[in-house]
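Please read the structure below before turning to the comments.
Missing here: one protein chain of the complex. Every other protein chain is in place.
Let's look at chain A:
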Amino acid sequence: MTPEFVLPPIDYAALAPILIMMGAAVLGVLVEAFVPRRLRHPIQLPLALLAVLAALTMVVVNADKRVITIGVIAIDGPTLFLQGAILALSAVALLLVGERAIERGGAFVAQAAITADSPDDRRQAANAGGAGEVYPLVTFAVGGMLIFVAANDLLTMFIALEVFSLPLYLLCALARRRRLLSQEAAMKYFLLGAYASAFFLFGVALLYGFTAGMGERPAAVDFATIHAAVANSTQSPVLLFAGMALVSIGLLFKAAAAPFHVWTPDVYQGAPTPITGFMAACTKVAAFGALLRVFHVAFEGARWDFTPVLGAVAVLTMLVGAVLAVTQTDIKRLLAYSSIANAGYLLVGVLAPGQEGLSGTMFYLVAYGFTVLAAFAVVTLVRDADGEATHLSRWAGLGRLSPVYASVFTFILLAFAGIPLTSGFMSKFAVFGPALEGGHAWLVIVGVLTSMVLAFPYLRVVVMMWLSEPGESTPTVTVPGGLTSAALVIGVLATLVLGVVPGPLLDLASGAADFVR
């Protein structure tokens, strides 16, 4: 009797969000190949947005699904919540990416192959329409992130990591102005990201070796097997610890945690601002989604072993982010260090045991994502003839010139500083509460102390905008087009609403806070 080949049962509905995004990305590539240049932008943006909305709809439809399909994709509460978060945030980011009213042709270079600072380059910077390939790249990245937070084994996770990282490396290099800075940022991000991927892969190999020591059960790198191996494996725990450390390094790099954070300020500064916002919001969600899954599902049994190390990383991250933010003079670098410090707070949430830590961290991710997108939306608006004016001294007296945007940015900064009635405060509470309950008082104390330090740079920007007189070099604030306005309104409203009535999202997060194994 010949063995019959049986297809594994595939739950297509559960995979639908991923399939939609990947399909839309492929379609976007085809559009790029066959549609005349002037029609590409009007087709690509609606296509990408529609795909995101369709995927979001499928996430909502799947809301009650709890399955592991074909063994590698776990569709459970956290997956769906984080996929929803990534999609919602990427919709807002796409609005920023697609904006063409602020600068003629948008924020992206027309042809990346043009030599920087050549006469051709100056021509493209002046009036050529931006490259259309940013849309499929963003769509691919979103698709990769959707897999990343759902991956149920380390190999799938690695593939997803590459799928969303490669488009991001490219996107970083596509700034329309200051192209050398942009290319340098992309190069740095790519090289360091490649190292991080290599660490991750090496860690996977070690963990595979570790799981081999369980007698009957074959070695594998899916999370259930690793979980069982942590409890039962006869292999040397050195394999486990080394593997765990290397995998963590790969993930912490994406999360921008110290000491793996050094790329962050350069990349955030060099990348086109809409992409910076996209990375700060969506990549954070994806990276922490993966961290949560790895530590809550695979390494749960080794909690006592990883907590001190990860705790030290969290403390270092908070300190580095907060202290270095104080010395920054560029708004994008300041926001980069602030995002590092926020990664530290999120790590506190990752370390908080149980469902409450999990739901608090997920709440934090959503709240922070919307706020940071709104922040970068404002950054795209403050500009002069040479593009965005990101040096802080240039923001002096902005409150006098355009009180509306200065007010909005002040509100965002107050949210970052964690003043109540903003989502920033609620999310700090959401991670510090469970952490304290889990006995990590030291992490909470460092969190509170660094919040004090961080308040200073935020406040300095507020002082700059409101209490200084406008100088001659104070740039104008461009009236935003409809897309940026929409992104700004969504970001600010989310920050306010989550700060005043966080209940519904907290309910949703705590209802979703249960992994399948």
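Keep this in mind: a contact is a pair of C-beta atoms (placed from the backbone, for glycine too) under 8 Å apart; a residue touches a chain by one contact, two chains touch by 3 or more; residues count from 1.
Operating definition for what follows: contacts and distances are computed from a predicted model.
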Chain excluded from display, named as in UniProt, from "Cbb3-type cytochrome c oxidase subunit I", "BlaI/MecI/CopY family transcriptional regulator", "Carbon starvation protein (CstA)" or "NADH-quinone oxidoreductase subunit M": "NADH-quinone oxidoreductase subunit M"
Options A:Tyr195, A:Phe241 or A:Phe429, residue touching the unrepresented chain: A:Phe429
Contact residue for the chain not shown (choose from A:Leu50, A:Leu467 or A:Leu493): A:Leu467
Selected from A:Ile10, A:Ala63 or A:Met452 as touching the chain missing from the view: A:Met452
Contact set of chain A toward the excluded chain (per top definition): 414, 417-421, 425-426, 428-429, 432-433, 436-437, 441, 444-445, 448-449, 451-452, 455-456, 459-460, 463, 466-468, 501-503, 506-507, 510
